[in-house]
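For this view, one protein chain was removed and the others were kept in their places.
And then chain A:
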Amino acid sequence: MCGIVGLHLKNPALHGQLGSLLAPMLDCMTSRGPDSAGLALYHDEGARTVMDVYKDVGLPKEICARYDIASRTGFQGIGHTRMATESAVTTEHSHPFTPTEQLALVHNGSFSNHATIRRRLVREGHVFDTDNDSEVAARYIADQMTKGADLDDAMRMVLKEFDGFFTLLVTTSSQFAVLRDSFACKPAVVAETADYVAFGSEYHALASLPGLAEATVFEPSPEVVYTWSR
(Lines give C-alpha, C1' and ligand atoms only; values in the text may rest on other atoms or scores of the structure.)
Protein backbone atom coordinates (compact mmCIF):
# COMPACT_ATOMS: atom_id res chain seq x y z
CA MET A 1 0.00 0.00 0.00
CA CYS A 2 1.32 3.40 -0.92
CA GLY A 3 0.23 6.95 -1.47
CA ILE A 4 0.99 8.97 -4.57
CA VAL A 5 0.58 12.66 -5.33
CA GLY A 6 1.47 14.91 -8.23
CA LEU A 7 1.16 18.49 -9.33
CA HIS A 8 1.53 19.84 -12.84
CA LEU A 9 1.43 23.66 -12.79
CA LYS A 10 0.06 25.21 -15.96
CA ASN A 11 0.18 28.77 -14.62
CA PRO A 12 3.80 30.00 -14.35
CA ALA A 13 2.70 32.34 -11.55
CA LEU A 14 2.42 29.26 -9.32
CA HIS A 15 5.90 27.85 -10.13
CA GLY A 16 7.36 29.56 -7.07
CA GLN A 17 4.96 27.59 -4.86
CA LEU A 18 5.58 24.08 -6.26
CA GLY A 19 7.25 22.77 -3.10
CA SER A 20 4.94 24.52 -0.67
CA LEU A 21 1.86 23.11 -2.45
CA LEU A 22 3.24 19.58 -2.88
CA ALA A 23 4.71 19.03 0.61
CA PRO A 24 1.34 19.11 2.44
CA MET A 25 -0.14 16.84 -0.23
CA LEU A 26 2.57 14.28 0.48
CA ASP A 27 2.10 14.65 4.23
CA CYS A 28 -1.58 13.71 3.77
CA MET A 29 -0.43 10.34 2.41
CA THR A 30 1.53 9.42 5.57
CA SER A 31 -0.90 6.72 6.70
CA ARG A 32 -0.70 5.03 3.28
CA GLY A 33 3.08 4.84 3.39
CA PRO A 34 5.00 5.46 6.58
CA ASP A 35 8.16 3.52 5.61
CA SER A 36 9.80 5.95 3.23
CA ALA A 37 8.96 8.79 0.88
CA GLY A 38 10.33 10.54 -2.15
CA LEU A 39 9.74 13.30 -4.66
CA ALA A 40 10.84 14.26 -8.16
CA LEU A 41 10.64 17.99 -8.88
CA TYR A 42 11.10 19.63 -12.28
CA HIS A 43 12.30 23.20 -12.88
CA ASP A 44 13.86 25.15 -15.74
CA GLU A 45 17.41 26.43 -15.73
CA GLY A 46 17.64 28.62 -18.79
CA ALA A 47 16.75 26.45 -21.77
CA ARG A 48 17.37 23.29 -19.77
CA THR A 49 14.90 21.35 -17.66
CA VAL A 50 16.27 19.82 -14.48
CA MET A 51 14.69 16.99 -12.47
CA ASP A 52 15.72 16.81 -8.81
CA VAL A 53 15.01 13.65 -6.84
CA TYR A 54 14.73 13.50 -3.06
CA LYS A 55 14.05 10.22 -1.30
CA ASP A 56 14.71 8.83 2.12
CA VAL A 57 13.51 6.46 4.80
CA GLY A 58 11.09 7.92 7.33
CA LEU A 59 7.89 9.94 7.53
CA PRO A 60 6.99 12.35 4.69
CA LYS A 61 6.91 15.36 7.02
CA GLU A 62 10.48 14.68 8.27
CA ILE A 63 11.76 14.10 4.77
CA CYS A 64 10.15 17.28 3.41
CA ALA A 65 11.71 19.25 6.25
CA ARG A 66 15.09 17.53 5.82
CA TYR A 67 15.28 18.48 2.14
CA ASP A 68 13.45 21.82 2.51
CA ILE A 69 10.87 20.78 -0.06
CA ALA A 70 8.54 23.70 0.79
CA SER A 71 11.03 26.19 -0.64
CA ARG A 72 11.52 24.35 -3.95
CA THR A 73 10.22 25.87 -7.12
CA GLY A 74 9.37 24.42 -10.53
CA PHE A 75 6.60 23.48 -12.93
CA GLN A 76 5.75 19.96 -11.80
CA GLY A 77 6.47 17.38 -9.19
CA ILE A 78 5.39 13.94 -8.06
CA GLY A 79 5.65 12.30 -4.67
CA HIS A 80 5.25 8.87 -3.15
CA THR A 81 4.87 7.48 0.36
CA ARG A 82 5.75 3.80 0.62
CA MET A 83 4.46 0.87 2.62
CA ALA A 84 6.85 -1.83 1.44
CA THR A 85 5.36 -5.10 0.21
CA GLU A 86 7.92 -7.51 -1.23
CA SER A 87 11.23 -5.61 -1.14
CA ALA A 88 13.33 -3.89 1.51
CA VAL A 89 12.76 -0.52 3.18
CA THR A 90 15.74 1.51 1.98
CA THR A 91 16.29 4.80 0.20
CA GLU A 92 17.12 2.93 -3.02
CA HIS A 93 13.85 1.01 -2.84
CA SER A 94 11.87 4.21 -2.39
CA HIS A 95 9.96 5.85 -5.20
CA PRO A 96 10.16 7.77 -7.48
CA PHE A 97 12.13 5.49 -9.77
CA THR A 98 14.14 7.58 -12.20
CA PRO A 99 15.69 5.43 -14.92
CA THR A 100 16.78 8.48 -16.92
CA GLU A 101 17.60 12.06 -16.00
CA GLN A 102 14.16 13.27 -17.04
CA LEU A 103 11.80 10.36 -16.32
CA ALA A 104 10.20 9.66 -12.95
CA LEU A 105 7.61 7.05 -11.96
CA VAL A 106 5.57 6.49 -8.84
CA HIS A 107 3.39 3.41 -8.45
CA ASN A 108 0.64 2.28 -6.13
CA GLY A 109 -0.23 -1.40 -6.41
CA SER A 110 1.59 -4.59 -7.22
CA PHE A 111 2.62 -6.12 -10.54
CA SER A 112 2.21 -9.88 -10.87
CA ASN A 113 4.52 -10.66 -13.80
CA HIS A 114 7.42 -8.30 -13.20
CA ALA A 115 10.02 -11.06 -12.79
CA THR A 116 9.53 -12.16 -16.40
CA ILE A 117 9.73 -8.61 -17.77
CA ARG A 118 12.77 -7.89 -15.62
CA ARG A 119 14.53 -10.97 -17.05
CA ARG A 120 13.87 -9.69 -20.57
CA LEU A 121 15.18 -6.19 -19.78
CA VAL A 122 18.27 -7.54 -18.01
CA ARG A 123 19.02 -9.66 -21.05
CA GLU A 124 18.82 -6.54 -23.20
CA GLY A 125 21.47 -4.95 -20.99
CA HIS A 126 19.41 -2.93 -18.52
CA VAL A 127 20.90 -2.63 -15.06
CA PHE A 128 18.57 -2.53 -12.06
CA ASP A 129 19.25 -0.81 -8.75
CA THR A 130 16.68 -2.80 -6.75
CA ASP A 131 14.43 -5.87 -6.79
CA ASN A 132 11.39 -3.58 -6.63
CA ASP A 133 8.55 -4.33 -9.07
CA SER A 134 7.94 -0.61 -9.75
CA GLU A 135 11.51 -0.17 -10.98
CA VAL A 136 10.71 -2.71 -13.71
CA ALA A 137 7.85 -0.53 -14.97
CA ALA A 138 10.04 2.59 -14.83
CA ARG A 139 12.83 0.96 -16.81
CA TYR A 140 10.34 -0.59 -19.22
CA ILE A 141 8.83 2.83 -20.02
CA ALA A 142 12.28 4.39 -20.39
CA ASP A 143 13.26 1.54 -22.72
CA GLN A 144 10.16 2.03 -24.86
CA MET A 145 10.85 5.74 -25.10
CA THR A 146 14.50 5.15 -26.00
CA LYS A 147 13.23 2.95 -28.81
CA GLY A 148 11.12 5.84 -30.11
CA ALA A 149 7.77 5.57 -28.36
CA ASP A 150 6.23 8.72 -26.91
CA LEU A 151 5.05 8.64 -23.30
CA ASP A 152 1.48 7.88 -24.36
CA ASP A 153 2.52 4.82 -26.36
CA ALA A 154 4.92 3.63 -23.69
CA MET A 155 2.12 3.78 -21.09
CA ARG A 156 -0.19 1.85 -23.39
CA MET A 157 2.52 -0.80 -23.75
CA VAL A 158 2.57 -1.09 -19.94
CA LEU A 159 -1.12 -1.92 -20.12
CA LYS A 160 -0.36 -4.64 -22.62
CA GLU A 161 2.71 -6.18 -20.99
CA PHE A 162 2.22 -5.75 -17.25
CA ASP A 163 -0.22 -7.84 -15.23
CA GLY A 164 -1.46 -7.05 -11.75
CA PHE A 165 -2.73 -3.87 -10.12
CA PHE A 166 -1.40 -0.39 -10.62
CA THR A 167 -2.06 3.27 -10.51
CA LEU A 168 0.92 4.96 -12.14
CA LEU A 169 1.98 8.56 -12.28
CA VAL A 170 4.83 9.22 -14.71
CA THR A 171 6.53 12.48 -15.56
CA THR A 172 9.06 13.64 -18.14
CA SER A 173 10.58 17.06 -18.80
CA SER A 174 7.41 18.05 -20.61
CA GLN A 175 4.64 15.61 -19.65
CA PHE A 176 2.55 14.39 -16.74
CA ALA A 177 0.75 11.07 -17.24
CA VAL A 178 -1.67 8.89 -15.26
CA LEU A 179 -2.63 5.27 -15.91
CA ARG A 180 -4.72 2.74 -13.98
CA ASP A 181 -5.03 -1.01 -14.62
CA SER A 182 -8.26 -2.54 -15.94
CA PHE A 183 -9.62 -3.14 -12.44
CA ALA A 184 -8.74 0.31 -11.10
CA CYS A 185 -8.64 -1.08 -7.57
CA LYS A 186 -6.04 1.33 -6.27
CA PRO A 187 -7.59 4.74 -5.61
CA ALA A 188 -6.89 7.85 -7.67
CA VAL A 189 -8.36 11.33 -7.92
CA VAL A 190 -7.47 14.06 -10.40
CA ALA A 191 -8.37 17.74 -10.00
CA GLU A 192 -7.89 20.08 -12.93
CA THR A 193 -8.21 23.87 -13.08
CA ALA A 194 -6.93 26.48 -15.51
CA ASP A 195 -3.86 26.75 -13.26
CA TYR A 196 -2.92 23.16 -12.52
CA VAL A 197 -3.50 19.42 -12.74
CA ALA A 198 -3.27 17.69 -9.38
CA PHE A 199 -3.27 13.99 -8.58
CA GLY A 200 -3.81 12.24 -5.24
CA SER A 201 -4.38 8.66 -4.09
CA GLU A 202 -7.10 10.11 -1.86
CA TYR A 203 -9.13 13.28 -2.19
CA HIS A 204 -7.92 14.86 1.03
CA ALA A 205 -4.43 15.14 -0.44
CA LEU A 206 -5.89 17.74 -2.83
CA ALA A 207 -7.98 19.63 -0.25
CA SER A 208 -5.28 22.21 0.55
CA LEU A 209 -4.90 23.35 -3.09
CA PRO A 210 -6.06 26.85 -4.04
CA GLY A 211 -9.23 27.06 -6.12
CA LEU A 212 -10.13 23.41 -5.63
CA ALA A 213 -13.83 24.22 -5.27
CA GLU A 214 -13.87 25.30 -8.93
CA ALA A 215 -11.75 22.38 -10.18
CA THR A 216 -12.94 19.56 -12.40
CA VAL A 217 -12.50 16.55 -10.12
CA PHE A 218 -12.66 13.01 -11.47
CA GLU A 219 -11.49 9.47 -10.90
CA PRO A 220 -9.34 8.35 -13.84
CA SER A 221 -10.99 5.55 -15.78
CA PRO A 222 -9.35 2.15 -16.01
CA GLU A 223 -7.08 1.45 -19.00
CA VAL A 224 -7.03 5.10 -20.11
CA VAL A 225 -3.75 6.97 -20.49
CA TYR A 226 -4.18 10.58 -19.37
CA THR A 227 -1.40 12.96 -20.36
CA TRP A 228 -0.88 16.64 -19.86
CA SER A 229 1.91 18.48 -21.69
CA ARG A 230 3.56 21.84 -21.09
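The criterion applied here is as follows: a residue touches a chain if its C-beta (ideal position, glycine included) is under 8 Å from a C-beta of that chain, and two chains touch if they have at least 3 such contacts; residues count from 1.
Just so we're on the same page, contacts and distances are computed from a predicted model.
Taken from the listed names "N-methylglutamate synthase subunit C", "Outer membrane cobalamin receptor protein", "Peptide/nickel transport system ATP-binding protein" or "3-isopropylmalate dehydratase small subunit", the protein name that UniProt assigns to the chain not shown is "N-methylglutamate synthase subunit C". Within the set A:Ser31, A:Ser112, A:Thr146 or A:Ser229, the residue that contacts the chain not displayed is A:Ser112. Screening A:Pro34, A:Gly58 or A:Gly164 for touch with the missing chain picks out A:Gly164. Counting over the whole complex, chain A has residues 85-86, 109-110, 112-113, 115-116, 119-120, 123, 163-165, 182-183, 185 touching the chain that is not drawn.
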